[in-house]
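The structure that follows is given in the form of structure tokens.
Just one protein chain is left out here, and the rest sit where they should.
Each chain gets a letter, A and B, in the order it is written, and its residues are counted from 1.
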Amino acid sequence: MKTISIDNENKRNNFLIPFLLLLSLIVLPLFIKHAYFMHVMIMVFIYAIVAEAWNILGGYTGQISLGNAMFFGVGAYTSSILLINFKVNPWLGLMLGGICAVILAILVGFPVFRLRSHYFVIATLAAGEIIMAVFLNWNYVKGATGLELPLMEDSLKGMTFSYNKNGFYYIGLGMLTILVTLVYLLTKSKLGYYFKTIKEDEDAARSIGINTTAYKLVAISMTAFFTAIAGSVYAQYLLYIDPAMVFPTSLSVKFVLIAALGGAGTVFGPVLGAFILIPISEMTRVFFGGGGQGIDLLFYGALIVFVALFKPDGLITLFQKNNK
Amino acid sequence: MLNRKNKLMCYLLILVSLMFFNFSVAAEENVKIGLIYPMTGAIATVGGHAKDAAELAVDIVNGEYPDLGFDLAPTAGLPNLGGAKIETIIGNSQGQPEFGRAEAERLITISKVSALLGCYQSSVTKTASQVAERYKTPFVTGISTAPELTERGFKYFFRTTLTDAIFADNFMTFFEDLNKEKGANVKNIGMFYENTEFGVATLEASEKAAEKHGFNFVSKVKFPFGSAELDSEVSILKQDQPDFVLSSVMISDLILYIKTAKTVDYNVAGMAGFGGGFMEPELVETLGEDANYFMTRDVFSLDLIDKIPLLGEVNKMYKDRYGVNFDGNSIRAFVGMMVLADAINRAGSTDKEAIRQALTETDIPADQLIVAWKGVKFDEKGQNLLGQGIVRQILDGELKTVWPFELASADIVFPMPKWNER
Partner (left out) sequence: MNLEIIIQAIISGLSIGFVYALVSLGLTLIWGTMEIINFAHGDFLMLSMYGSFWFFTLFGIDPLISLPLVFLISFIFGVLVYKGVIKTILNRQMLSQVLATYGLGMVFQALALFFWSPNYRLIRGNFLKGTFRLGNISIGIPQFVTSVICIVAILALFYFLDKTKIGRAIKATTLNKDAAALVGINIEFIFTLVLGLGIALVGMAGSLLSNFYYIYPQVGALFGTLAYVVVAIGGFGSVQGALMGGLLLGLITSLTGVLINPAFKYAAAFLVYLIVVLIKPTGLKGW
């Protein structure tokens, strides 16, 4: 294996693999038409988006949140309610959902960012649980009964694709690409630099004059926005949501698991995490779940422990040149 | 250029793609039916029982049972399809709507099932049947009772079981009968329900039914599913003093409720569930005598064997195979599967449109059923209107039919004896 490499070649190589991957994903639907396969891919994209979104706050800024499902759910509910009650176009609803999530993020972030480390983590968990309880008991959004979204005519404008999975596939892929690009640009930007500084040593950052709270709020806003729009797409795809589906802590934890398994604090880690974890969880359920004996859970859990013990920086390290 | 990194990528891609193309390799002549139930998770036992019951029905159809009273029992397989056998393919919903949906899609598009049966929880049935509707695949639910399932204008969705609305109405009639014939004085009703789709739907159905029949709701206690304790909830019921408490709660919280009620000595004249934990065999297994006198709405009761001999025979088969008797959930899965098999047979093919048409023409007489219904016939919304509910009470550790009084195999014990009188 060549160990000598020139800078330019390095840069080219860095973009080559992701570009090839994107290309293959774009043309994939032309070759594979299996609806179930496409369904899994759509879920992969949605989870990749929320994991990557979590990554902004958690991986880069070092604030581990176990409550991100609250943004996911707020996005899903906002666009759904707007559609059902006010006939608002799903794309517009999606944007509004994102804005609502940002507002929530700031409201929650402001007090909670005063906390450090483990206290912060538990606080995000508590906040998430409170939001879930609110929606579970709120009659306007039909509480535990959930919302059934109307099946409209197929159209891109209306974000409805009844028989063809390609629509949601490309929406998911598109959003993911935008987010990943954004995160990449973030790592090269001053904002990203501040985020990383906060993660490294928040006190030091503050002492040199960085307004850490402000930057953390920016981070959580970005995270919230993208998590929320993924929630909207999810709702529009499934056409049914209830609080137990979009708000539970277990979902928040799933976001973290995917990001961490893949590699938190890297651009592609969360994406890799989704590409690996989601198909595996589907597979284990399909092959082992029928017996009801929990073998699928065992497999899934063992994988997580394995990665945590032996590849703590995430599976992305398998693909990086400098392995220790 | 095949360095380690790229090799790994290739392997990964191959592995992933392999996973997607290795699915069911069954014989082509079989009629494939997908079953979607919770096979893991908190309600996995219910899912397991339902699946077992459905598979028993399939076995009866596939095998030769000349002495069994079903039309499809004597012949092997489905006669109108040249003896083709039914093959069931299981999907695990894990009790969640998202997975129920995924399994439905998988079963339809990859396993190529001709119809689906499922999913126990109404919230899971909602999403799974939505998928089925889009793929124009007949979907029969044997157990899900949320009224709105048949209000969606679906063409491929059929429900054999009664809805919560009917069960709620049954309860009110039951109260009226209690007042008339047993000298009870039930006026004020309370409801103890979990904060889930099941709980809320049954509460709403009960409110409507109560208003229609002129009963007062004096207590509505909604609690978080899976609580660590239920002290406050029982305290509130104790304070509100309803004459009768209706309830929608799964077995875990029910066990806790009963233990708490005993501890604080909360006595109510009668308590009946919309199924849930009240009809689970595990209730008596875990609580023993303390489970006595609680009631449940149901469609099935072992003691109906006297009135329905076919029930006795089939239950024996079920018990021999799986070690437990039927319960109100598993039996409805059985009925659902038999109805589906009957429809496919009349359709004479695995074509989904033909099956759908046959389902709309379903007209099964009471003597072909092992539940005490008047028959199975679907209205234009896909709802079976001939179902009948009964009320059962746990007496001496067994659920016995106590209402309608004509069908009762035991005298109802009302009011329930107080805790210190047991």
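Just a few scattered comments:
The criterion applied here is as follows: a residue touches a chain if its C-beta (ideal position, glycine included) is under 8 Å from a C-beta of that chain, and two chains touch if they have at least 3 such contacts.
None of the values given here were measured: they were computed from a predicted structure.
When the omitted chain is restored, the residue from A:84, A:152 or A:253 that touches it is A:253.
Among the residues B:75, B:179 or B:227, only B:227 touches the chain that is left out of the figure. Interface note: of A:106, A:134, A:280 or A:318, the residue touching the hidden chain in the full complex is A:134. The hidden chain makes contact, of the residues B:75, B:188 or B:252, with B:252.
Chain B meets the missing chain through residues 40-45, 195, 221-224, 226-233, 235-236, 238-239, 251-252, 255-256, 259, 262-265, 282, 286-288.
Mapped onto chain A, the interface with the missing chain covers residues 58, 64, 111-112, 114-119, 121-123, 125-127, 129-130, 133-134, 136-137, 249, 253, 256-257, 260-261, 264, 292-295, 297-309, 312.
By our rule, only the chains that are shown with their structure count from here on.
Chain A and chain B, compared by their mean Cα positions, are separated by 36 Å.
Across the interface of their complex, chain B is touched by residues 1, 17, 34-37, 39-40, 43, 133, 136-137, 143-146, 148, 162-163, 238-240, 242, 244-245, 275-276, 279, 282-283, 285-286, 289-294, 296-297, 318-321 of chain A. By the touch criterion stated above, chain B contacts chain A in their complex at residues 3-5, 8-9, 12, 16, 19-20, 39-40, 44, 47-48, 90-92, 94, 96-99, 101-103, 105-106, 108-110, 123, 126-127, 130, 134, 148, 152, 195-197, 199-201, 222, 224.
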